[in-house]
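Missing here is one protein chain; the remaining ones are kept as they sit in the complex.
Moving on to chain A:
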Amino acid sequence: MARTATSPGAPKTALGKAALEVDDRLIVAGPLRRTLNKVFPDHWSFLLGEIALYSFIILLLTGTYLTFFFQAAMTEVTYEGSYAPLRGVEMSIAYASTLDLSFDVRGGLLIRQMHHWAALLFVASIVVHMLRIFFTGAFRRPRETNWLIGVALLVLALVEGMTGYTMPDDLLSGTGLRIISAIILSIPVIGTWAHWAVFGGDYVGELIVGRFYIVHVLLIPAILLGLIALHLLILVKQKHTQFPGPGRTEHNVVGNRLFPAFAGKATGLLLVVFGVVAALGGLVQINPVWLWGPYNPAQVSAASQPDWYVMFLDGSTRLFPAWDIYLPGNYNIPALFWPTLVLPGILFTLLLAYPMLERKLTGDTASHHLLQRPRDVPVRTSLGLMAITFYLVLLLSGGNDVIADKFDISLNAMTWVGRIGLIILPPIAYVITYRICLGLQQHDREVLEHGIETGVIRRLPHGEFIEVHQPLGPVDAHGHGQLAYGGAPVPKKMNQVGGARRAIRGFFSPIEEPTAVELEQRGEERGLASAETQRELTSSGRPAEGGRPAEGGRPAEGGRPSEGGRPQEPRD
């Protein structure tokens, strides 16, 4: 009512008028404007978490379709569907309805396969996203909460995947269920009670598929949804981290605004993820339950494995020696307890506690909004690689029978390679990674001090050959650069500082408009990048002021205004 159609700047179009009416009632213009103007960093690695988000959306959509046809019950029926090799075989309704879903429901097989591929992708993208967060130090204060939520999401995703894997009640998933049952039974003291509580009796009973179904379609998805929402809300509240670089401080975020640039990208990525999952679902067969057959506790198949995200636990079980502990009084702790419950317990606790451990050990309690390059924190990077190596040995051991079979290796040899490798490979990975990190750092410092190698060899009057170096900034009396090491990428090729006449436009190398700062630099008579008129510069990976420009050369700054921050002017 404050604004009327006669006030200046009143909307003239029908759309504008409608928007005004909506805003009059809901008063959303302010928050919406703020949201649409939110700035997202444009580094590719910030899109990893989005892959997980989009695969979760695919999971919700395809999963809903599957619930229309799947019957989660273990009542025995005789199959009379269209898959001939199983006709007349006794099986549970769960398995029979999965077969019907695959062969007699329009689009059922495609949706089922998409659902399964999206599940594998969901966990895989969570892992990759988490690795990015870990190696760049994005979990540091104030973002520890989001790290904890992230680890919880990972664990829930594993449980969600495992329950989904079990539901069709085929021979493969039944074998997995038998192992789950054995793991629960192996818990000291409460094992049997816990097993009775979960299965409603002895293995296998008639309840477990129905129970897993509710856990799979209601309980965990609801928690996942809530935690993802919280994860994103905290992200918005705390704002994005960003890589250090020109114009980037602890107090700003450089990138694209949500609307239109980032919204376009995000929609594009959503469609790409959908496309990849649909292509996999349509072209690559996954979990062909009709080949596995119905579950029967008397049967088991060679090469029975869990899906990849649980395979590391299968691997630890295969590697762990058969050390049963017998206690007086007819009690024992089965060997299975250590690799399947104690080990993941330790692993996930370490993962969960890592931000706090690092804070404790380094004494760094400050807030950080700028990321660290992995090479600048060699200890953390090496620890990470050590963990990855440990995990990979377990993962490969989970499929060691398939590897042994396909590559003609003795299965016993594979087991021993796994056992020995699990102990000696991680430290080796630590040492190698540490040296690589230091080497990369040193090379950056070298370039800052002596300049870029130009490849031009000059012979001095007394016969000595020297290579001409292009300094990146002002030099002192000895010709040494005076730029401080800023933890940001350092240009190492002449092309990156405009040595080439024209920035070559490649698939992955963007061509960017020279920013105002770069134009200014051209005026300065310095280095190869100077004096040349009308030379196009690329600023990718370049510590020049200005950084990446926003769409249409708008000043790319959002969030809080820049307030000094850390000195990031390597040029002067």
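Heads up, the rule we're going with is that a contact is a pair of C-beta atoms (placed from the backbone, for glycine too) under 8 Å apart; a residue touches a chain by one contact, two chains touch by 3 or more; residues count from 1.
Keep in mind that, in the parts below, contacts and distances are computed from a predicted model.
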{"item": "Undisplayed chain, where the name is taken from the UniProt record, one of \"Glutamine transport ATP-binding protein GlnQ\", \"NADH-quinone oxidoreductase subunit L\", \"Cytochrome bc1 complex cytochrome c subunit\" or \"Tryptophan synthase beta chain\"", "value": "\"Cytochrome bc1 complex cytochrome c subunit\""}
{"item": "Candidate in contact with the missing chain, chosen from A:20, A:124, A:425 or A:494", "value": "A:124"}
{"item": "Sole contact to the chain not displayed, among A:276, A:425 or A:494", "value": "A:276"}
{"item": "Hidden-chain contact residue, picked from the options A:192, A:296 or A:332", "value": "A:296"}
{"item": "Option touching the unshown chain, where A:63, A:244 or A:306 are the choices", "value": "A:306"}
{"item": "Hidden-chain contact residue, picked from the options A:61, A:77, A:263 or A:404", "value": "A:404"}
{"item": "Sites on chain A contacted by the missing partner chain, in the whole complex", "value": "42-48, 51, 84-89, 102-103, 109, 113, 116-117, 120-121, 124-125, 128, 171-172, 256, 265, 268-269, 272-273, 276-277, 280, 282-288, 291-293, 296, 298-308, 311, 399, 401-402, 404-405, 408-413, 507-510, 512, 540, 548-551"}
